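The full complex has more chains than appear here; those shown keep their coordinates.
Just so it is clear, A and B label the chains in written order, and each chain counts residues from 1 on its own.
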Amino acid sequence: MAETLEVHPDRALPVDPDQRALARSIFARTQGLPLVSMHGHVEADVFADNRAFDDPARLLIVPDHYVTRMMVSQGVPLTDLGVPRSDGGPTEADPRAIWRRFCSNWKLYRGTPSRFWLEHELVTVFGVTSVPSEETADAIYDQIASVVAGPDFRPRQLLDRFNIEIISTTDPASSGLTHHRRLADAGYGERIVPTFRPDAVAYLDRPAWRDEVRRLGDAAGVEIGAYPHFLDALRRQRETFQRAGARASDHGHDHADTAPLDETVASALFTKALAGGPITAEESRAFAGHMLFQFAAMARDDGLVMQIHTGVLRNHHSAMFAQHGADKGFDIPFGAEYTHALRPMLDAFGMDPGFRCILFTIDETVYSRELAPLAGVYPSVRLGAPWWFIDSPEGMRRFRETATETAGFYNMSGFVDDTRAFASIPARHDLSRRIDAGFLARLVLEHRLGEDEAHETAVDLAYRIPQAAYARR
Amino acid sequence: MAETLEVHPDRALPVDPDQRALARSIFARTQGLPLVSMHGHVEADVFADNRAFDDPARLLIVPDHYVTRMMVSQGVPLTDLGVPRSDGGPTEADPRAIWRRFCSNWKLYRGTPSRFWLEHELVTVFGVTSVPSEETADAIYDQIASVVAGPDFRPRQLLDRFNIEIISTTDPASSGLTHHRRLADAGYGERIVPTFRPDAVAYLDRPAWRDEVRRLGDAAGVEIGAYPHFLDALRRQRETFQRAGARASDHGHDHADTAPLDETVASALFTKALAGGPITAEESRAFAGHMLFQFAAMARDDGLVMQIHTGVLRNHHSAMFAQHGADKGFDIPFGAEYTHALRPMLDAFGMDPGFRCILFTIDETVYSRELAPLAGVYPSVRLGAPWWFIDSPEGMRRFRETATETAGFYNMSGFVDDTRAFASIPARHDLSRRIDAGFLARLVLEHRLGEDEAHETAVDLAYRIPQAAYARR
């Protein structure tokens, strides 16, 4: 007989009975608050098309690299999980077979945030009542499939069901934002907004750089023949994004370097790259740092909030990248430096009331050492929430413990879910609010914070602070 | 009606009832012990003049960069907080207006150690009974002002009231120690002692270096025309400091490098710098490392305890530094390396019974990785307490958890308050003793330490260990 799958009302709350009781009362204040989801990776066409999702495997397994990487780590090939191949070659086509593999490997997720999110989704979104296993796989599949096929299980309808007040997509700088225009026409222009992500045109040595620059020019209606046209096209696209509701830009650089080059040097590098000339790794890195400085200058002028995250070595395994492309679980963090790297940018714009930037990391060591001290003094800086590998119960708890004392609560960005897995969004916010409730409860019981203050702070963290951090400026 | 401001007797003690009860009994042993404050930044003239403090704002807000930086981070200019400008330009002159700004921003300090210290001071030192807010600001101001104006609220009288057995100031190597002589004349020579800080003459490329060297020569009565005179002047001044009661030197270097240069190289660099010749950043860094080695040699000979702390990028924002000078909250830590950097010094002096050094960091990652292993084997090395940004409940707890297992309790320096904010000294020691009590209580309840041992260890940490670490040698 299959075990019953349940989600306990006290999950992820602290063990101590007094602390749990207080955390429960704090969490009661935030559990029902709308979700502000300002850093996400659900694609705009999902909302624009508003089609039914394909099937349980393609909804929950195939696109979620947290889920697939754990099976890969135990020897399951990505092809067995239906992850598409770049060459169009064959992969598992039977969603039910994929689903069975996942359920048979349920044990692997013990102690991981994926387990928490998946349980939450299975129970509260899909009404599943059995623990996943080889035996229960088919029945669970059928249950989810029946929900997914329902007329109210469409992406836009889920916005209401999930209580999502606003959600941001992530879009290349060259995007024509056609899906967002369709969304605006459908009345979703204020609720589903784009984010301006120009990484593809920031690194001169990437193979697709010239194509991306051409696309950027096309989108902006600018013929990019030289560096000033490039900046002009970027500025125009930022305006277009803002007209489509964008609040922020997003910058996933290898390093946080922000040292500007001499304009003549930058211009010459750009010209060389545009002509297809050889670009060294050092030149590319220097130009990327220069561009981060330029994007900060634009942000100061136009008010887009600038999100920066660094320190990830993408596509660690060449053959897996060649076979399946990016974002397949092979991105590995490394040590990140912010204090020196951000200095040129903050020296120029850090005290400017027109500038706002939010700093993210997955190198936890920089919270207490660099990011909290920066956020705790520069009025332009907000400290982003723990994300990716550390968007987890222990990771979020450590974040509160290491960053709050120096940055304070009010120099933070609030939670960001940062996910491709649409159905996991409520679970992620739910977990974050539980961890915050537990942390605040401890502060109260250690007489470091009043109970009223804790309630107010919880609501601030869950709702008011992210609204304010990403507010139009 | 304003909320009542109180400090709970159990604040900062653990949540678990058994652990709290035991922590309370341990804390009862240390709460009343005298304070040994061997690393501080209250100026000697404050004690020598023994004047009444100006007003609540100039006592508690203006000089405390922990307090001002948090308001700056939310957009309050330093000028609005009365922080003096380097050019003598106007800043807020009304202490009451400064105080109101602070009280209106009370919310910002939630979860920070400043909140803990301020509450402690307001209640136990000033008898304040209302929670700070826009509404209560004036009444609190008046209350504090009346206490501050009292005849027993003078710096020297506070030494008794605060139960400070000994306090150290920090003084440049070139100091004539005139204030300390006045203090000795007044019978405070053993209680208020100087610390020898030669950083200003260690970096050849600092604009004021030549002036500082000249001042050093003047103070030592040595005409410094060449490198050997420089060393001679330093040795003489160390003797003068020791005669004035100094127990320690203090070295706030950018990096922990201690590699000695060839004497001819060092001498040539010194001569070039003295002649105003160009000094590269590399030369300056190399000379600073060389000098750290020289200071260690002097320490081995004269017995001054050598305090080293590194890894802070000072004055991160140029314009704020130009406008307001150093120590205004814009010092940001970066990754620090000690294992390789200290090797030359420890290889030469680390096993020498005449040598003692205390290592500090605000890069927490080096506790378990480098500093605890070093302190756990070299008889000359003591591990300094968490300080600055990590002189906080969570920071101190992490310190105990990450450093104790490898270094042991008895290779630590004991708590240092390291503050300019005189009135906060008791609060800081109080917090440290509470955190230690909580940590020791856990060891007892986990049967890793006996209860008697915990009581003894608590007293050692609070009192005997700092006394011994900074003992005359």
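Everything that follows uses one rule, which is that a contact is a pair of C-beta atoms (placed from the backbone, for glycine too) under 8 Å apart; a residue touches a chain by one contact, two chains touch by 3 or more.
These numbers were taken from a predicted model, which means no experiment stands behind them.
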Notebook entry, point to check: If 2 of the identical protein chains are displayed, how many copies are present in the complete complex?
Noted result: 3
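Heads up, the rule we're going with is that only the chains that are shown with their structure count from here on.
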Item checked: Cα superposition of subunit A on its sequence copy subunit B - rotation in ° rounded to nearest 5 -> 120
Item checked: subunit B residues within the subunit A interface of the complex -> 3, 7-8, 10-17, 69-70, 72-75, 107-113, 115-116, 313, 316-320, 329-335, 362-365, 389-390, 392-395, 398
Margin query: Which residues of subunit A touch subunit B once you look at their complex with the stated criterion?
Written below: 16, 18-19, 335, 337, 339-340, 343, 346-347, 350-351, 353, 365, 368-370, 372-379, 381, 401-402, 404-411, 442-443, 445-450, 453, 457
